[in-house]
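A short write-up of the structure that comes next.
Shown here: the complex without one of its protein chains, the others still in place.
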Amino acid sequence: MASNVSPLPKAGPPASAAAVPALAVQDVALYFGGLRALDGVTFSAAQGSVTSVIGPNGAGKTSLFNTISGFYKANTGSIRFFGDSVDRLHAPDRAKLGMARTFQNIALFRGMTVLDNIKLGRHAHMETSLLDALWYFGRARREEMELRREIEERIIDFLEIDHIRNAPVAALSYGLQKRVELARALAMKPRILMLDEPVAGMNREETEDMARFILDVKEEWGVTILMVEHDMGMVMDISDHVVVLNFGQVIAQGEPREISNNPEVIAAYLGSGDVGDLRARVQQGRGRREVA
Amino acid sequence: MDWLFLAEVSLAGIGAGGLYALTGLAFVLIYKATRVVNLAIGEILMLGGYVFFGFAAGLALPTWLAILLTLAVAGLFGGVVERLLIRPMLGESPISVFMLTIGLGSILVGVVELLWGANPLQLPDYMPNTPLFIGEAYVSAKVATAFAVAAVTVVAFLLLFRFWRGGVALRATAGDQAAAYSMGIDVPRVFSLAWVIACITAAASGMLVGAIGGISPTMGVFGLSVLVVVIVGGLDSVLGAMVAGLFIGLLEALTGAFLGGEFKMLATFTLLVAVLVVRPYGLFGTHEIERL
């Protein structure tokens, strides 16, 4: 469905501007009192790639996401988005630039329908003023209808959620809620899509669906993907680049294959013990969630 | 500047502040244990005054018996209110519960008016009336007695909190309801207990306040000052209620004496706004950290 619609602006094939990464995190540190949640984190996500951030629980992955999207202010370091520094921008401004994200513990708005939740994603790009809104007919209506058409054609069809568009989100299953969250992020006109554990708690089939959607978004929309995920199978399957965090520091990064053979990574996941066994499990993509 | 006058006014203010602290404690107790902001606290205080009036003047019982019966009725009332009105609201939004207590307050005012009429009444004199001098400064014996009783009660409270089994359960519940529950603490009973004790405390201050200034269906506005006390001190802070109680009492007395009675509310509420702007959780309240 979405394939015949022109891709979003600035999201051309990666080859054209590959020199500038979509996201460049440079030496970022974040302290909570004495606790170093992030410490000298440096990595970048190339345009049009899938970059995964992995690491044991408490390694700072979600803190990293929150820092990138502007919910936390980094104590030091800088973040560049398509070459421009976003350090001085607040979260809503970063969202408007095209940083779209989902949340680890689903942050849908329970008082709204699926459709309204998705529409909300477009908020920063809409212009309806208060007076337009109160009168509705005319400008506000035109903008709303345009948005509705685009959401229906590009997002709802694409993610196969047309049967639930008018359902209240609270009534949906966990897997569907995750999908609606992805839909909302897509409505944000993303240039980078930050997914915080997109398949956590999903069964095999749902995981495969989600992996397919993520790859489709990358291919058809030309959107760069940054992802936090524990499901090693999925990470190794779809990532172009993997960054490993532990205790707030990057302990390794590279292609999936290098990472899955890196003893330091395996040790970080296991702590200590039978490295050989864990390596086997990581390589088979089953080393999820048992990690502490 | 008349220093003697200043001293007398200050003493009277601190005396009144003792009652604020005591009532504030009742408020904080309920908030800590059940997370309910009880706006009916002023009306429960009023009820205490009237029930005492009913026993002491209406039935002409001896003072000590009237006091005991009033406290018993107040405790029973607290238990019943918690069971019938507050328990069903468990899990509802704090706003709903807060409105529920406003409704309860309104019912109490109506009932008292129905039973005893709308006109102010005088409680039978049960406290010493001989003028008291601290140095040269005159203090009303009633205020001094009330302050002494309030102080003793507050201290008793703190000891109970620290050493009594129920007090420990209360503190545990305040810290983490779910954890307390899983440790075998009967959380619903703790809720009841909190309401029973708080209503007894409020009724006690009702008898004290009534003895000083008489009782009327509108004496619930005392609760408005108490509200300022607990917000300034921090909703969940016992120490805050005591410090802010004394301070607000003093502030009201001083503005009343030097600027005029109509400035009292202005002064306290301006202080409230100032404190909230600087410390949104009150002077000693717990700052709750928000997570994405």
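Chains: A and B, in written order; residue numbering restarts at 1 for each.
Heads up, the rule we're going with is that a residue touches a chain if its C-beta (ideal position, glycine included) is under 8 Å from a C-beta of that chain, and two chains touch if they have at least 3 such contacts.
Methods note: contacts and distances are computed from a predicted model.
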| item | value |
| --- | --- |
| Among "Amino acid/amide ABC transporter membrane protein 2, HAAT family", "Intermembrane phospholipid transport system permease protein MlaE", "RNA polymerase sigma-70 factor, ECF subfamily" or "Quinol oxidase subunit 4", UniProt-listed name of the chain not shown | "Amino acid/amide ABC transporter membrane protein 2, HAAT family" |
| Touch criterion as defined above, residue of A:Ala29, A:Met112 or A:Leu215 at the omitted chain | A:Met112 |
| Option from B:Ala56, B:Leu123, B:Val139 or B:Leu227 whose C-beta touches the chain left out | B:Leu227 |
| Residue among A:Asp132, A:Glu206, A:Glu220 or A:Asp240 that touches the chain left out of view | A:Asp132 |
| Per the touch definition above, residue among B:Ala26, B:Leu85 or B:Ala203 touching the missing chain | B:Leu85 |
| Where the missing chain touches chain B, by residue | 37, 85, 88-89, 92, 94-100, 102-111, 113-114, 118, 224, 227-228, 231, 235, 262, 265-266, 269-270, 272-273, 276-277, 280-282, 290-292 |
| Missing-chain contacts mapped onto chain A | 69-71, 90-92, 95-96, 101, 103, 107, 109-112, 116, 119-126, 128, 130, 132-136, 140-141, 143-145, 148-149, 152, 184, 188 |
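We adopt the following convention: only the chains that are shown with their structure count from here on.
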| item | value |
| --- | --- |
| Geometric centre distance via CA averages, chain B-chain A, whole Å | 50 |
